[in-house]
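Report on the following structure.
Of the protein chains in this complex, one is absent; all others appear in place.
Letters A and B name the chains as they come in the text, with residue numbers starting at 1 for each one.
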Amino acid sequence: MKIHIKNGHLIDPKNNIDAKQDVYIAAGKVAGIGNAPDGFVANQTIDAAGLIVAPGFVDLSARLREPGSEYKATLRSELQAAAAGGVTSLACPPDTDPVLDEPGLVEMLKHRAKQLNLAHVYPLGALTRQLAGKLLTEMCELTEAGCVGFSQADTSITDTQVLWRAFEYAATFGYTIFLRAEDHYLAQNGVAHDGEIASRLGLKGIPAAAESLAIASILRIAHETKTRVHLCRLSTAEGVDLLRQAKKQGIQVTADVSAQHCHLTDHDIGFFNAHANLKPPLRSSRDKNALCQGLKDGTIDAICSDHTPVDDDAKLLPFAEAEAGATGLELLLPLTLKWAADQKTSLSEAVAKITCHPASILGIASGHLGVNADADIAIFNPQQEWKVSASQLKSQGKNTPFLGLTMLGKVRYTLLHGQVTYQA
Amino acid sequence: MYNPQLDADGKLKHLLTIEGLPKKILTQILDTAETFVGVAERDIKKVPLLRGKTVCNIFFENSTRTRTTFEIAAKRLSADVINLNVGTSSQSKGETILDTVDNLIAMHADMFVVRHGQSGAAHFIAQHVPDNISVINAGDGRHAHPTQGLLDVFTVRRYKPEMHNLRVALVGDVLHSRVARSEIHALTTLGVPEVRVIAPKTLLPAGVEKLGVQVFHDMKAGLRDVDVIMMLRLQNERMSGALLPSAQEYFKTFGLTQEKLEFAKPDAIVMHPGPMNRGVEIDSSVADGHQSVILPQVTFGIAVRMAVMAILAGGQSSGGSTGGSA
Partner (left out) sequence: MQLPDPEALLTDITARIQAQLAANGPSNSALVGIHSGGVWLMQRILKSIKQDVAYGTLDAALYRDDYAQRGLKAEPKPSQIPFDVQDKHIILIDDIFYTGRTTRAAMNELFDYGRPASVTLAVLINRGGAELPILPNIVGAEILLKPHQSLQLSQDTKGKLHLSLETN
């Protein structure tokens, strides 16, 4: 199968390309950029006039709900959502049921995903068994089965001795640890940013310090144990500051922010809108601005969708009882573009936050379109408007605070291994 | 700004929280309540306003006291009353809030009085009932208890009619108190210029001063020249632990005694939403003293709840108009 993508504007931040260039694909790989390789005869031509051609997006956090929560979503529905969102590689956190703490489960997940052939799935293995924060998992075995890093998902390791040893052990083999920094006790039972809104609405707050305290200990341990650590879904201004200092000191740390947190604050909870119940909680506008700024100056490396499909029943409850999370794979592109527009930064910068940067954090070869790279490609119209609606979303989860709003930027084609997996 | 409690004409449709309600509506409720105070003093303590209507008390959290006052209020308006204590039955069997509510809608109830342990539960129910049903929040988590807030300002207005010239202090567990939040909004909306909160830092929510109150951590300074003292209830489970070391120490530092009462104006009134913990947040001699208006609060509570129900029911069938009928 040979594909010629013509007339498109190619943005490939890793290879410093931001120009009108044709892309030639053969045998699932990029065969040429700009000029056709010798003797290239396309079986299929995609006319990308007026469209942006970019590497397929790499998402650092997407819950696929398999195994265990197929009533919320299935691998098929969510990988279709990934394709519709231009996401060709995604990391999934280990908080499935059962938890991804055994090589067999990881192999099964990889196998199922491969059969569907809609996106590359990179599981993050559990750092501790059952995510209970007590016993280490078989990290080498899990890596062999396909894990690209180790995570605690939304739970924290409260025992600092265990945390320290987990870091040491991972560092032994050069594994990356993915942690969402949150002090377990300060965050306990909290559902909203501890500020004016939570006080008015009578919701139990999670102080910003729950994040900064945890980041401070994680960074210290990472420094002492020389472990590579990735901070997932930063939410506070203090967190961004700590990260900035740590990077200056040369600590091996990277971080991401969820696309939701680049745009929303605790004000968006409104009158107890359960779709705005997220983990970490939506914080103040000061925090939101610091996150956007941190992304711009490179302190924060990547934007993730934090895709968390939730069934209607689990959202049709009073705010604090509703399950946290938002569906996000299909919103990753427009929300990233909006961040770039708000910050007056380039399209290339925006694309980098969802392609080469997250790919390098995961240690995978994707995220760019150099010759011989995998032909994982997203072709999108950055100016196309569309309305977020339950019927429009491919994800089985229809839960998003952006429901009913108009988005700017729509994926038109997604290619995985040089095969079209989505076309609008 | 959109307010889910008001209909398109700005009339009260549900009573979910005092926050965001215009002064005009609060005043209308208080003035209407004045007409109902007299009803309770008559031989026949009943008016036919809600004849044929069904009021449903849905209590996901038990409270015999609050439920009773709503029940009396509804009955004095001639409504039929159904009491449902869901806390102990359906919820434990896995029925969701909406299942319970849908069942009551199918029974043609006209008004729901809802109490729930989660903040926002009343808003949630109001969003899911058909147009002809009104929802009254009888307390949701830490969020709001609007009829309590209204009866408290009704009591204040009765004893201290010069609302724009008052200094009011709320004392105690503001953090967990829906009553405090409703009182603060009611007082500030009605133009009380100075509302204070007095509590240890562990019992104050983040950013409490953004609600328009002054914060004190000391009874002597906080009560100085105050006209009204509103005590808050301290829940048993919070008396000793990480929030407070002991009930004894709390009483010593923040309990209202005759001695501390003297920091306030000599004619200050003392209020409490009940039930009281004597010897924890308030001394018996103060609770039963001549400055206490705690029992009148209970009496006024019924009139205020009657007023709220009457106003909500009056707006329910908006169509049709009968001309002059003098």
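The rule is simple: a residue touches a chain if its C-beta (ideal position, glycine included) is under 8 Å from a C-beta of that chain, and two chains touch if they have at least 3 such contacts.
All values derive from a computational prediction rather than experimental measurement.
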For the chain not depicted, the shown chains it touches: B
Sole contact to the chain not displayed, among B:32, B:63 or B:96: B:32
In chain B, positions touching the absent partner: 11, 24, 28, 31-32, 34-35, 37-39, 42-44, 46-49, 310-311, 313-317, 319-326
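In this text, only the chains that are shown with their structure count from here on.
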Separation of mean Cα positions, chain B and chain A [Å, integer]: 45
Chain A to chain B touching residues, read off their complex: 194-196, 198-205, 207, 271-272, 313, 316-321
Parts of chain B lying in touch with chain A, wherever the complex brings them together: 4, 19, 96-98, 116, 118-121, 123-124, 128, 140-144, 178, 181, 205-208, 210-211
